[in-house]
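A protein chain is absent from this complex, but the other protein chains hold their places.
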Amino acid sequence: MKTLLELALVLAAAAALLSVYRLIKGPEAFSRAVALDVLTLITMPMMAGLALWVRRSIYLDVALVYAVLSFLGVMALARYADRGV
Amino acid sequence: MKQIVALVAVVLLAVVLWRLVPLAAPTQLGPVARHYAEWGVAENGGSNLVTSIVVNYRGFDTLGEVTVLFLSVAGAGFVLRRRHGLVVHEPIPASEIVQTGARLLFAPVVLFGAYIFVHGHLTPGGGFQGGAVVASGVLLLLLADRDRHLPHGFLGLLESLSGFSYVLAGLAGLWAAGSFLANRGVLPLGSWNRLLSAGIIPVIYMVIGLKVGSELAALLDVMMHAAGGDGEEAHR
Amino acid sequence: MAVNVVIGSVLVALGAAFLFLGALGIVRMPDLYNRMQAGTKATTLGNLLTLVGLGLIEPAWMLKLLLIALFVLMTNPISSHALARGAYRAGVPLTEGSVRDEYREALEEHGEEVPS
Partner (left out) sequence: MNVDILTLMNLVDLLICLVVLVSAIGVAVHRNLLAAVVFAGVASLAVSYLFLRLAAPDVAMTEAAIGAGLSTVIFLIAVRKTRETEDGS
């Protein structure tokens, strides 16, 4: 089972690397925002996994804050395009 | 030329920082830090030691920080006054999904912010973080509808009242325990790791959370409605 | 070995695989809208699977992890929808091989401004 978790960690890290590629390359700001969104979604389970690894449930609160707030940046960029901010 | 100077500056900075790394990692605690680590929980009853330090041992500094935040928001509100009569580009209204989602999520987000600042002495986070989350909830409403009317009178009242309560809590410490913002002897410390414990710390963090939340919400509203620069006036 | 740990680990690995596929999608897809297709649906599923798997490994945290998953499920579609709409209004082009553009048709039908 440990091997599976290690595999998951490697996959998540590779996913983060790929999204960073899109972040650097992205032709327009919206593509970069998609990369930011994906990075947030990768970081949340990584934070939860870190909490599991060090056995401290209070670390989950940080992941919870990201779950609640991370979409605001992307949505603000979208509303920027509508001249809504 | 500018790039070369910048590169040299970055390299120099890297060298200096690299030399500083061993200095910045002391191997044992200093006397003050050791006192906090050994007696912090016993003296204040909060299970989050950072909170005890921020609100109790360094409570006066926190009062100063809150004042600085108030001053900066007041300055922004003074500089970015609303200008009437200026025709700016009308925003495209947000879609129905965004509006409904904002109305749906506003209450959970504000409730979560309240959870963060009420549990400041138990879990990471506290007044500043909770206040930022509460302001984010208000920001959500503003993103869905830019022209939503925020009750500025109420926000100002809440802000002043909470700042006043902070000072009042400090004076209570002065009266009951002999020093400004003292914790022991004002409210019972309670049992460890319960919601109603740690004396006056949760009260102060609630006050800070409300103050920061109302200030940041007012700041966002003022910034959104300030008249734009040349970029927007050109479209008149 | 407890059965919940086994199932949880499998779910975590599966979720990480979906995260990887989503990230691969945002690198390989030709235009913004296709990238969003991969970068929001697949990664949301991967995120949810990973969180639930971790919750199965440590059952005492299940409630909080489910709360995180619920918030992701509520917030992420809203922001993705708003981003796609805003990008279209800002004039981000579709890829060259696109066949049909129903949003433009709908905008023209309602007489709203159509981005160039």
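All chains are identified by letter, namely A, B and C, in their written order; residue positions are counted from 1 within each chain.
Here is the rule we use: a contact is a pair of C-beta atoms (placed from the backbone, for glycine too) under 8 Å apart; a residue touches a chain by one contact, two chains touch by 3 or more.
None of the values given here were measured: they were computed from a predicted structure.
Visitor: Could you list, sorted by label, every displayed chain in contact with the chain left out?
Guide: A, B
Visitor: Touching the hidden chain in the complete assembly: which of B:56, B:129, B:162 or B:197 does that?
Guide: Once the missing chain is taken into account, the touching residue is B:129.
Visitor: In the full complex, which residues of chain B touch the absent chain?
Guide: Given the touch definition above, chain B has residues 48, 50, 116, 124-126, 128-129, 132-133, 135-136, 139, 143, 216, 220, 223-224, 226, 228-232 touching the missing chain.
Visitor: Extract the touching residues of chain A with respect to the undisplayed chain.
Guide: Within chain A, the residues touching the omitted chain are 2-3, 5-6, 9-10, 13, 16-17, 20, 23-24, 26, 29, 32-33, 35-36, 39-40, 43, 46-47, 50, 53-54, 56, 58-59, 61-62, 65-66, 69-70, 72-73, 76-77, 80, 83, 85.
Going forward, only the chains that are shown with their structure count from here on.
Visitor: Consider the two chain pairs A-C and A-B; indicate the one with the greater count of contacting C-beta pairs.
Guide: So, comparing the two chain pairs, more contacts are at A-C.
Visitor: Nearest whole angstrom, what separates the Cα centre of chain B from the Cα centre of chain C?
Guide: 31
Visitor: Using mean CA coordinates as chain centres, what's the chain A-chain B distance in Å?
Guide: 24
Visitor: When the C-alpha atoms of chain A and chain C are each averaged to a single point, how far apart are the two points in Å?
Guide: Centres of chain A and chain C (C-alpha means) sit 11 Å apart.
Visitor: By residue number and range, which residues of chain A touch two or more other chains?
Guide: Residues 64, 68, 72, 75, 79, 82 of chain A touch two or more partner chains.
Visitor: Which positions in chain C touch two or more other chains at once?
Guide: Within chain C, the residues that touch at least two other chains are 71, 75, 78, 82, 85, 89.
Visitor: Quick check: in the complex, which residue numbers of chain C touch chain A?
Guide: 1, 5-6, 9-10, 12-13, 15-17, 19-20, 22-24, 26-27, 32, 35-36, 39-40, 43-44, 46-47, 50-51, 54, 57-58, 60-61, 64-65, 67-68, 71-72, 75-76, 78-80, 82-87, 89-90, 92
Visitor: Enumerate the contact residues on chain A facing chain B in the complex.
Guide: Contact set of chain A toward chain B: 58, 61-62, 64-65, 68-69, 72, 75-76, 79, 82-85.
Visitor: For chain B, which residues count as touching chain C in their complex?
Guide: Against chain C, the touching part of chain B is residues 92, 94-95, 97-98, 101, 104-105, 108.
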